[in-house]
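All protein chains but one are shown in place.
And now, subunit A:
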Amino acid sequence: MLARAETWWTILKICVEERLVYRGDFALGTLMRFLPIVTQIFLWTAVFASAGSGLIKGFTRNDIVAYYLLTMLARAFSSMPGLASGIARQVREGEIKKFLVQPIDLIGYLLLARIAHKVVYYSVAAGPFALVYYICRSYFPGWPPTEVMVAFLLSLVLAFLLGFFLEATMGMISFWFLEVSSLLFVYMLFTFFFSGHMFPLEILPEPWRTIVDFLPFKYMAYFPAAVFLGKVQGTELVHGLMIQTAWVLGFIVLCRMTMQAGFNRYSGYGG
């Protein structure tokens, strides 16, 4: 047991060091990622100025800006750049064989590598994030009460897990189709549109508004932001967290099942 923990700890440490090589690129990249927010602020200011009413579906202009900033944070947790495509590449090139030979669990390894990736990302990105949030502090309604804050943090962690297992499952599909890049692109489009990263989901008309409630995507961007802004409260909040947890558990199982099924039909292409 101890040896096992030590193995995982070593893997985590190596992954962190590997990640730190590119820290300069990281910090700059993070700051640049906020640039589209600037245009969104101008765009929504113009929309509210023309709309005449100060409220669109319960959102003021400041709410919308705060919403976009918060979804950036949620996406920092739930987005998994290169995870599915990395699995697909390993399957295609035969590198995945090492997980069949070595006593290391593929999903566990990927999860640790991803945690290392995120830990480094947050430690470097904390500066740019804090800076932008400080500059934009007037858009926020203020700190939410403690219990909401706890729910918010919990939803962020769940968003990370959901993003990880959902995308890892997508990656496992490459055991069946060798080239999944187009499938991943469609998945990316769906998450962008239906996670609420592009706009608050409230502005969707029916039946789309109801449909997104039954999809897992909204828990990766919309839900944490809505929790922070107090759009989801009381029992609704508790239910939301429970459904989010259910999605996470569902994809943990699905991910493992697809991996096992994939291993069974894997025929080891490449060198």
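In the analysis below, contacts are C-beta pairs under 8 Å (C-beta built on N, C-alpha and C of every residue); 3 or more make two chains touch, one makes a residue touch a chain; residues count from 1.
By our rule, contacts and distances are computed from a predicted model.
One chain of the assembly is not displayed; among "4-hydroxy-2-oxovalerate aldolase", "ABC transporter permease", "Spermidine/putrescine transport system substrate-binding protein" or "TldD protein", its UniProt protein name is "ABC transporter permease". Of the options A:8, A:199 or A:263, the residue whose C-beta touches the omitted chain is A:199.
Check A:182, A:210 or A:264 against the missing chain and you find that the one touching it is A:182. Listed here are the subunit A residues that touch the chain not shown: 25, 28-29, 32-33, 35-36, 38-39, 42-43, 45-52, 56-57, 182, 185-186, 189, 192-193, 198-199, 203-205.
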